[in-house]
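Removed: one protein chain of the complex. Kept in place: all other protein chains.
Labels for the chains are A, B and C, by order of writing; each one numbers its residues from 1.
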Amino acid sequence: MLVYAGSASKYFGLKLAKFLGIEYVSVETRKFPDGELYIRLGKEPKGETAVLVQSMYRTPNDYLMEYLFISRTLKELGAREVIGVIPYFPYARQDTRFKPGEVVSLSVVLELLEKMCTDRVVTVDMHLHRVQDIEEISKIPFTNLSVMKEIGKYFRDRVERGNTVVVGPDEEAEQWAKVVADVLQAPYMVLEKVRLGDMEVEVKAKEEELIEGRDVLIVDDIISTGGTIEATVRKVKERKANRVFVACAHAILAANAEYRVFHEGVEELVASDTVPSPYSLVSAVPVVADYLKRLRG
Amino acid sequence: MLVYAGSASKYFGLKLAKFLGIEYVSVETRKFPDGELYIRLGKEPKGETAVLVQSMYRTPNDYLMEYLFISRTLKELGAREVIGVIPYFPYARQDTRFKPGEVVSLSVVLELLEKMCTDRVVTVDMHLHRVQDIEEISKIPFTNLSVMKEIGKYFRDRVERGNTVVVGPDEEAEQWAKVVADVLQAPYMVLEKVRLGDMEVEVKAKEEELIEGRDVLIVDDIISTGGTIEATVRKVKERKANRVFVACAHAILAANAEYRVFHEGVEELVASDTVPSPYSLVSAVPVVADYLKRLRG
Amino acid sequence: MLVYAGSASKYFGLKLAKFLGIEYVSVETRKFPDGELYIRLGKEPKGETAVLVQSMYRTPNDYLMEYLFISRTLKELGAREVIGVIPYFPYARQDTRFKPGEVVSLSVVLELLEKMCTDRVVTVDMHLHRVQDIEEISKIPFTNLSVMKEIGKYFRDRVERGNTVVVGPDEEAEQWAKVVADVLQAPYMVLEKVRLGDMEVEVKAKEEELIEGRDVLIVDDIISTGGTIEATVRKVKERKANRVFVACAHAILAANAEYRVFHEGVEELVASDTVPSPYSLVSAVPVVADYLKRLRG
Partner (left out) sequence: MLVYAGSASKYFGLKLAKFLGIEYVSVETRKFPDGELYIRLGKEPKGETAVLVQSMYRTPNDYLMEYLFISRTLKELGAREVIGVIPYFPYARQDTRFKPGEVVSLSVVLELLEKMCTDRVVTVDMHLHRVQDIEEISKIPFTNLSVMKEIGKYFRDRVERGNTVVVGPDEEAEQWAKVVADVLQAPYMVLEKVRLGDMEVEVKAKEEELIEGRDVLIVDDIISTGGTIEATVRKVKERKANRVFVACAHAILAANAEYRVFHEGVEELVASDTVPSPYSLVSAVPVVADYLKRLRG
């Protein structure tokens, strides 16, 4: 087994190879002034299983195209199997045709991976809305791991034991909040998101008393523009939370998200290294490595 | 036959539909703050031939990915045939493996088009280096048209009749220079490019007398960083050219190319509309339209 | 008098110098991989008046900073006077403090120009909202020229004489519509923009009969995201306009503006060359040149 990494995940790939104790093959990736990519694999994968690591955040089209170039070439150069490790998987929202004529981007991306010789996909905390099981729409094996337990462990010594509540901004976030709360042996709750034109969050009345005077750890899968987190921080502050912490798997932080996350006052923002940032204080590498080890048998 | 256009070629698509007298179907393309595309076709192509226009300049990965999303969806929504009109075709240089481990990008791009349901490709003045015939490596019909005659016509009233020479910067440019010279009934020549570390151009001695005192029209297929044109302008000025004009099919103009083209003194820069710019004074639309008409029979 | 041009306006500068019959001094501008600019003037302006041309569209901070670097250096290297020709002038909207703590960007930009040794500013069709006279807030002479007459002339042979109406999308656009209508000897009207959450346009009832069956030429100063134009096209089409044309001074065309302008069906989009694009079919160069000639006396 060899680890190859695209330009989005050089560091993740290096850590993964070290964790697995297998070879990290350098991949040269450059952009010409005209925007075209130049890619060269440091070693041919003849007869080996190639693990190709490429997260697809912020410039997903660029990173996906680079992935496809490499994946196709790995198979051409003799890889026995290509396992795509895509720590942040893009285009998860557009999983169905809401209006006539829409492109169902998720389906096209999955088909591109398969057609360009990827045999298996591994990702982390992919946000599946309507699709309960991604394996239903993917022709190749697709595994969705989670870094939420690691996020819970990170906060064990950070929040006040016995006086902390984990909050998910909406019902879709309940799955993440529950896992983190279990690790912390803390209660959890979700807010009810009521959209009024823009972003407005209303707390269910019966659970309000859970917030007052406690440390609050807000947990979501993705922070994109920061609007949901901003509204949630405001709400728990109104409910007289003690300290407020924010955690997510994927800190995309588009546009002015950092302003929106921090401006109401937050102790700390913690994310995983699926999207590299200074907030990448929890690593998804061990979770991915464990899975690949089991796969290798 | 319906015309669909991606975000790189809205205007080209509109002109093409008008020229052909067929329907232009609006395609909505937006980018979310996280970099993902939202795409919606204004009309389903059920049973029709769909012409999908998307040039792939400057941000080729973005435009190619958008193309693939649309092409795949056109077929899914019932298009009888998908004809990809790609006025500027990217990744033409990397058409073979020069060093072990390199990605042969051109092959992968061609395979992506085919696998994502494009039935036929039409492009304009594609720069084929080693591959003499693109049809050899493309599984789907691939047609390479030329806008060079139109460029020649544009200059008929601009340069001095009987006192003009067309110059190609190097031997590869001979094919373009010849066509333009034929239209202008002018002589042509190519310089011999001798690379000395960076960019250096040496004129073949025997043809020097052709330049002195004449209008010079430098013709190439692509202007990317402008280095070749800059050196060529300098050289023909040293050889005492009268006025110097520059023309190309594709004005990519990456980095500081405009500075490099203009700073030695140039009368005019003229390009086609395959890459939209204020220099797009010649249109490739009639050439493409004529071809599509013949195809339709 | 010498003409210098920044990287946003190489072509405009070249045309301006040619029109004025004065020297165009090449300015080398490059960006290092770390994002810093390298700038070198082709000739020192000792004792001369330096005209510095730099439009500030799309990446206004980059182009403004480049301008300031050059302007400051021209004075340091002996320019008698620095005249800033800024065909598209940015930050015109934020001309007052609407809410406490806001930056009044326009004032800061004007102060930067003055402090960095610009002696006089010339611009074209700057969108002044509340400020009636820019000279009131600028410490240096500031001249706002207009390209609207040239736009009117362009359409003389394009629209049906005696059966055309010029439409401004809102009351602020009345000033531009009037000028274009005068040139065309056509009537003009403005729509009443009623914002309902997003963008909604309501036609004043009494003027509806002006639209039906006529060619409509929609005129505005700027097309930014295209929302206003999109709504206006839809409205005049509902009112049974014959053909619809769109014209503006500055085609910024941010985000998916081209889609929004064209998707309801438009004959042609015409803009000036203050913002270079394939729609730059009208030139602001003669207007600017005439003014500079008068200034020189």
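Here is the rule we go by: a contact is a pair of C-beta atoms (placed from the backbone, for glycine too) under 8 Å apart; a residue touches a chain by one contact, two chains touch by 3 or more.
Everything quoted here is computed from the prediction, not taken from an experiment.
Visitor: May I ask you to name the displayed chains that the omitted chain touches in the full complex?
Guide: If we consider the entire complex, the absent chain touches A, C.
Visitor: Considering the complete complex, identify which of C:Met1, C:Ala17, C:Val53 or C:Ile70 is in touch with the unshown chain.
Guide: The missing chain is touched by C:Ile70.
Visitor: For the chain left out of this view, which of C:Leu2, C:Ala79 or C:Met116 touches it?
Guide: C:Met116
Visitor: Using the document's definition of touch, tell me which of C:Leu41, C:Val183 or C:Leu281 contacts the absent chain.
Guide: C:Leu41
Visitor: Could you tell me which of A:Glu48, A:Asp95, A:Asp125 or A:Asp273 touches the chain that is not displayed?
Guide: In the full complex, the listed residue that touches the missing chain is A:Asp273.
Visitor: Since one chain has been left out of the picture, which residues of chain C touch it in the full complex?
Guide: 32-44, 57-62, 64-66, 68-70, 72-73, 77, 90-91, 93-94, 99-105, 108, 111-112, 115-116, 224-225, 252, 254-255
Visitor: What chain A residues would touch the chain not displayed?
Guide: Given the touch definition above, chain A has residues 7, 10-11, 14, 26-31, 42, 255-256, 258-259, 262-264, 269, 273, 276-280 touching the missing chain.
Criterion: only the chains that are shown with their structure count from here on.
Visitor: Would you kindly state whether over half or under half of the residue numbers at the chain B/chain C interface are used by both copies, giving same or different?
Guide: Comparing the two copies, chain B and chain C contact each other through largely the same residue numbers, since over half are shared.
Visitor: Rotating chain A so that its CA atoms sit on those of chain C: what angle is that, to a multiple of 5 degrees?
Guide: Fitting chain A to chain C on C-alpha positions yields an angle of 180 degrees.
Visitor: By CA centroid distance, what chain is farthest from chain B?
Guide: Result for max centroid distance from chain B is chain A.
Visitor: In whole angstrom, how far does the Cα centroid of chain A sit from the Cα centroid of chain C?
Guide: About 43 Å, centre to centre.
Visitor: On a C-alpha centroid basis, what's the spacing between chain B and chain C, in Å?
Guide: Chain B and chain C have C-alpha centres separated by 30 Å.
Visitor: Can you list every residue of chain C that touches 2 or more other chains, as numbers and ranges?
Guide: Within chain C, no residue touches at least two other chains.
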